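Every protein chain but one is kept in place in this view of the complex.
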Amino acid sequence: MNIIALFVSPLIALIAGMFFLGLSRKISARIQWRYGPPIYQPVIDVIRSFSQKSITHGKFFDFGIILSLSSSFVLILFLPIGKLCALTSGGLIAFLYLMLMGPFGIALSGAAAANPNSSIGISRKFLLALAYEVPLLLVLLTVMTHYHTISLVEIVNIQANSGWAFGSWALILPGIAYLLILPAILGMRPFEVVGAAQEISSGPIAEFGGKHLAFYTLQHALHVFVGIALFVDIFLGGWTFFGLLNPLAGTVWAVIFGIIIFLLKMTLVLFIGLFVNAVYPRFRIEQAMQYLWKWPTLISFVGLIIVVLTK
Amino acid sequence: MDRNQIGKWLKNPGKMANKYSFHVVYFCTGCGIIEVPPSITTRWDAERFGIIPVATPRQANLFLITGYVSTKTLAAIIRTYEQMPEPKYTVAFGSCPINGGMYYDSYNTITSLDKYIPVDGYIAGCMPRPEAIFIGVTHLWKLIDMDKADGYKRYREDYVHYRANQEQILGELDWPPLFSKENL
Amino acid sequence: MSLELLLIIAFSGAFLTYLSGKISSQLRDGVAVLISLGLVAIVSFLYNVQTETVFYQGFFGISLILRMNSLAWFFAIAIVSFTALCIIYSLSYMKDCERSNYYYFMMLLINASMLTIVLAGDLVTFFVAWEIMSWSTFLLISYNRNGALQAGIKYIVLSLIGSMCMLVGILSIYTSFGTVNIADVANHLTPSSVGYKLFLLIIFSITFGIKNAIMPLHTWLPDAYAESPSPFSAVLSGMLTRMGVFGFLLIMYVIVGMKTTLHLGRGFLSFNTILCWLGAITIVIPTFIAMLQNDAKKLLAWHGIGQGGYMIVGIAFGTSLGAAGGIFHTLNHATYIVLLFLSVGAIEYSTNGLRDLNSLGGLFKKMPIAFFGGLLGISGLIGVPLTNGFVSKWLIYKTLILGNAPFLAFAALLGTWGTVLSVYKFLHNLFLGQLPEEHKEIKKAPLTMQIPIVILSFTIILFGILPGLPLKVINSIIVAAGFQALDINIWGVTSETGTLNMLNIFAAIAVFGAIFWGIFKVARKSTPVDQYDNYAAGAAVPKNKYHYTVEYYAPFYRMGKPFLKDIFDMFYNRIAEAIGSICDSVRKIYTGYVGSYVMYIVLFIASLIFVQLTWSIF
Partner (left out) sequence: MVNPILLIVVPLGLAFALPIVNLISKKIIKYIPVLAFLFNLILSLLLIPKVLEQTIIVKIGGFHPPFGINLFVGPVGILFSTLIALAGFLVSIYALSYIKEGPKEKYHILYLLLLTGATGVVLTGDMFNLFVFFEILCISSYALVAYLGNKAGIESSIKYLIQGSVGSSLLLLGIGLLYGQLGTLNMADIANQINSISSPSIFVPMIFIITGLGIEAAIFPLNAWLPDAHSSAPSSISAILSGIAIEVGLYAVIRVIFTIFNASSFLMFFVFLGVLTLLIGEMSAFSQKNIKRMLAYSSIGQIGLIMFAISLNTQLGISAGFFQMISHTLGKGLLFLSVGFLIYKTGSMKISSFEGIGKKMPITSLLFTIGAFSIVGLPPFAGFASKFMIIKAALTTGQLLFTVLIGVILLGTVIEGAYFFKVIQSIYFKGTTDIIKRDEAPLIALISMSIFVLLIIFIGVYPDFIARILNSAASEFINRIDYIRSVLG
């Protein structure tokens, strides 16, 4: 199973991630009363990027983006996609750290380019990351404390009984907090300050063209995938759906349907983010930080206290 | 997408992708930029052709020059053009880049953009309507299919010539030549 | 090889170095390197040796003892190795500096005294070595003059306060039990009262807390780190400050004993919980203060404080995982902070003493070795997987989360995310971004400066991928302290509640890295361009007109600056000022006027009579 997951889950993640990118463009267009691009438009973009002759600001410029993409793929291996999970070593903590490496690689690469806009973008990225990591860490700690495990797989499996985490009411507040910070994790509006195209020429990736841009797009797709999948895994029960798959237990079909259920759940969550994305303007970075450190943090903090007290 | 498209995709995916994914650097050079917002928003929705604006030339493959080009802007245009990765296409929008338009005798407006950077297609008019942009894009598709949108190649081949023209009008350029003898 | 001989070599080596410096500087360099490497060799031969010798009885008849066990060996090998690397580094860094003989002498003296501290089998030896370390450190902190003087005074005053506390503690043990032998003291202490144990723990915690710079006793550290010569800053942050950790281990788990320490008090008001929380505060606040720093070494110094918090949390939490994590973090922190200080030192060397984050940048092409040192160093500091920092932090997080201390875990994790910001700023403002014109031509860092950086970088990766190597020793330490043994493999830690397999992660990253590197190579070749050829809305990026790394996290500064002040430092400064003014007014007792002096005599007689009449004591 692990061996299969090793090959399958990166593929699923990549395809689903690209699909989500395309979907989000399409949905946004529809919300704006446009026809919108074909859903496979991101794939075309990636191919186009690959075909172009990019520039490089040196070896380190290349290194950063390769590091970013490959660590994003490693991250996928730690994520239970349906019932597939290739690596469990280190649990959610290792996962958190690996989540850091993607943006970190891009930051290194962008800074090596020495573009002022990249530097500003990276600075914003890190500040935004700090801003949303505070509630995110609280949320994850709440979940880990509640289930008393650091393993993502176990968290998913425990939820199989009730179908989702909200069966235990203590986790409702962290769930809300996660939804509040989800746009920030995905880099969507109103938290789109990092790659603000209009003011800082898309920030960290200002110098990325050709294959660098292609790699970045893939990384971004994976990032979106991970951000949503994490929510699905820790709150919506991952592959489980209120005992729907119980009759199939032990068969290959259970795995396949598990993945499908997982992806459906993800799509659902994505929609929530997209609606917010489509109708909101952008926060300034200070506003974003203040917002993230106010409501989501407060909610998740209260959630953590409740979980600690009820334990 | 129809059947024969698939064949083309398999044969030369890069070219096809370039066709259907125009990332445009909208350089707000002149009054023509006023026609761009309608074309990318709800009314005409350029995104259905894969055309989206990007913020930096590094990510773009289409350069839309919207309106007259003053000598001062020319420097920025050349710089931006040179920073775009190949393959890249230039479309001049409005009559001014073609022949100077109403600024034909202005002392600081260049009358023919083609002398300084290669232009793959012109959209004439003052101002052209947004529909004209789409017509221009479909023409560009055909040119790409026929490998005739080869402005960037011309630029490489005739770089000495272009650079001389640029220096003639701008004086000493404050950036090094894009192509030195080694990488020509 | 007996332990006395080791120390004799260490101490006499220091003097020998000084004397040979009088003859020629090359000879001195040779002797210094030889001595430090020799110590590394000797200590590594002592692996797995358990021995104890009484080496001196002339100090008030107290048997002074040297002892070697796994705890001592672990710290000893770290001390001598890091000092050796820093000595090698110093060869070129300190080449044209004044008083270089003195510098080497002090370095080796500090090395020897630290070695004595860890080998001490009784508290008097411990104290004596501790004090020698303190004053010699003071002498070396002050070495750089100017700003260093204030730092030195701050250090020595706090250090004196600490050692006075320890002196009281040691003598109270000595008078109570009549012995200072650590093992005997531990035996005697078992039946004594809880209050006395708590007293000892608190009084020693002050000492070690000052040395390990736990909030609110940290104020000496930022200045001291920033103002010392870089190789010494490295030793200072890597090992010398961590003598505090050693002290905590000693007092908590050897002298007072693990079972007792962990059960002093109830609930939140227990000794180890409070220490944990102090550690947590130490993690968070300094890490965020570090973001505001503009001096590369000061930034690292604040991180030094913050990382110390992890060790304290790990050790004080009192589980095998936590203790192992805390001890391992001590070693890891030493590797990467030494590496970072050496990298900064290389920059200082190349740019003639610049370490201001706002005026450097873009050095990564000019100084690739220092850059990779810095990169790996900050990766370790953050705890990026595959570096050793990850493993120890993982151990600490895991024990905190599973030990139902989510708030402590939150503090620890938050510290890490704060670290990311400030160390990225560190890397960016030094190495990445644009290269200022004046640094186009810089001095090349010589080989002796690069070798230690390479070795340390390699160590970071090695311990990151194969953490089992040091964890094996650490396991025996924690077992000796009475903890349950961990299931250590060469690639990580196994347990029912979560396994860490660094080799897996390494393999995954390596495979994916190779795949994408391959794809990257196969894809269309990219054109190399100059660093200044980048997009700024069609205009040229001005050279040297402005430096965009200034105020790197400007929005955060605007928000955080009012809150992120070192209030403790201000508080202490106020106290120092107050004491100064009190002293001044006390001095006015001596008026300089004989009449008042004679009056004092009369007053004295009067007070004697008063005492007699009131209390009839005679």
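To keep things simple, chains are lettered A, B and C as they appear, and every chain counts its residues starting from 1.
Keep this in mind: contacts are C-beta pairs under 8 Å (C-beta built on N, C-alpha and C of every residue); 3 or more make two chains touch, one makes a residue touch a chain.
Keep in mind that what you see is a predicted model, and the values were worked out from it rather than measured.
Of the chains on view, those touched by the hidden chain across the whole complex are C. Of the listed positions C:Leu27, C:Val49, C:Leu167 or C:Met258, the one in contact with the omitted chain in the full complex is C:Leu167.
From the options C:Ile132, C:Ile182 or C:Leu321, the residue with contact to the chain not on display is C:Ile132.
Mapped onto chain C, the interface with the missing chain covers residues 57-61, 98, 127-128, 131-132, 134-135, 138-139, 142-143, 145, 148-149, 152-153, 156-157, 160-161, 164-165, 167-168, 171-172, 174-175, 579-580, 582-584, 586-587, 589-592, 594, 596-598, 600-601, 603-605, 608-609, 611-612, 617-618.
Operating definition for what follows: only the chains that are shown with their structure count from here on.
If touching chains are joined by edges, the resulting network of the protein chains shown connects every chain directly with every other. The chain pair with more C-beta contacts between its two chains, of A-C and B-C, is A-C. If you average the CA atoms of chain B and of chain C, the two centres end up 59 Å from each other.
For chain A, the set of residues that touch two or more other chains comprises 50-55, 117, 201, 206-207, 210. Among the residues of chain C, those touching two or more other chains are numbered 527, 533-535, 537. Listed in rising order, the residues of chain A touching chain B in the complex are 25, 29, 32-38, 41, 44-45, 47-55, 117, 197-198, 200-202, 205-210, 213. Interface residues of chain C, counted against chain B in their complex, comprise 527, 530, 533-535, 537-540. Of all residues in chain C, those touching chain A in their complex are 362, 364-365, 375, 382-385, 390, 394, 397-398, 401-402, 404, 406-407, 409-410, 413-414, 417-418, 420-421, 424, 427-428, 432-435, 492, 497-502, 504-505, 508-509, 512-513, 515-517, 520, 523-529, 531-537, 541, 548-549, 552-556, 558-559.
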